[in-house]
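This report concerns only the one structure given below.
The other protein chains are all here in position, but one chain of the complex has been omitted.
And then chain A:
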Amino acid sequence: MRVRKGKVVIFSLCIVAILAIIGSTTKWVTDNLTLGLDLRGGFEVLYKAAPLEKGQKITPSILSDTADALNKRINSIGVTEPEITVEGTDRLRISLAGVKDPDQARKLLGKPAVLEFRDPSGKKVLLKGSDLVQGAAKQDYNSQTNEPVVSVKFKDAKNYADLTGKYVGKQMPIYLDGKELSSPVIQSRIPNGEAMISGNFTVEKAQELADLLNAGSLPVKLTQLSSNAVDASLGQDSLHKSLFAGLYAIGFIFLFVIGYYRLPGVIAVITLISYSYLVLLLFSLLDVTLTLPGIAAYILGIGMAVDANIIMYERIKDELRSGKSIPISTKSGSKSSFITIFDAHVTTIIASAVMFYFGTSGVRGFSVSLLVGIFVSFLTAVALSRILLTLLVRSNLLHKKHSWFGVKEDEISEL
């Protein structure tokens, strides 16, 4: 039979194009991946929001206000992209991946930072943190004692002047989150709206309070339910180890399919390379945060993606053994295997969808990775592999070459 060169050329062009696209853009794709905190270090904490005062209700809008305030606090220490998500009805999960100094971030997060200036009895609140000029709080020193203090400024200078005028010679205690910081005696009416907060601070503590006041107080009380801190060096170590494991896994799988399935095995390898690339591309386009379980699922996914190839090739081999020609076997084999592959994958989709619904961060990353993998494998291991194999078969290049499919001549029965 005459070899149809056109089909061979198209086949070769397909392969060259696939490899060229992957080769030239892989770096761009991997650079765009977002790594989770378990891979680059960082800190994650889950808080439960409780009312600050009796009668206050935790509503979605209060939670989102809290999230905004937390975001401001985190930004104040220069951490970019904090991930704050509301979970359930009263929970906030804060994820700070790549944070250099998790200790500093943690100190800032949980405190409500409600600042109050009270009357001499300590009962009536005269002024609150929300009356301060935003961003004007700063760490300073008391000019007389050289003690670290926080200087603040009130928005309504006249009101402040009137209040200080009223309490000259008396104390105006300052409370933070219900605890008395200090109880300065008002020496004279203060006209410029400026106040100084002292409280036996160290320089760091004063700076911390200034940051908190600038970011604003939280409308709720947060209690920590769980936390997870990963050291940056250990995160990187995990990343390297899992990538290394991935390379070994892929290497073994490639050797195995080529050794067992011969020519279709080579096509499986090409579809697997496309698969690995497309999944990563989708991760970066969908902005999926890649976690360690996510990478594990990615690697397992490669092993599972071959399944579709294997089911198809075994089916084709069955048809070849029954004595059908290569083109007919390829056609009927890939057709009848499709529904099996489909059925087999639906159950994994069901399991990963359930995992996504019930899971929290780590498990969710795993299920997303698994789901993306299954959908992509339909494209590569089913569609792409069928297109490539059909092209090659139609070219007549494989005419009567059963051994290229790993089928021995003596296994073939007469029709």
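What we mean here is this: a contact is a pair of C-beta atoms (placed from the backbone, for glycine too) under 8 Å apart; a residue touches a chain by one contact, two chains touch by 3 or more; residues count from 1.
Convention: contacts and distances are computed from a predicted model.
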Name per UniProt, for the chain absent here [options: "Protein-export membrane protein SecF", "1,2-phenylacetyl-CoA epoxidase subunit A", "BK channel" or "Ectoine/hydroxyectoine ABC transporter ATP-binding protein EhuA"]: "Protein-export membrane protein SecF"
Which residue among A:V9, A:V125, A:V168 or A:A245 touches the omitted chain? A:A245
Specify the residue from the set A:F256, A:F378 or A:W404 that touches the hidden chain. A:F256
Out of A:N228, A:S284 or A:T390, the sole contact with the unshown chain comes from A:N228
Contact with the hidden chain only, please: which chain A residues? 38, 46, 103, 106-107, 224-231, 233-234, 237-238, 241-242, 244-246, 248-249, 252-253, 256-257, 260, 292-293, 296-297, 299-300, 302-304, 306-307, 310-311, 314, 318, 339-340, 343-355, 357-360, 362-363, 366-367, 370
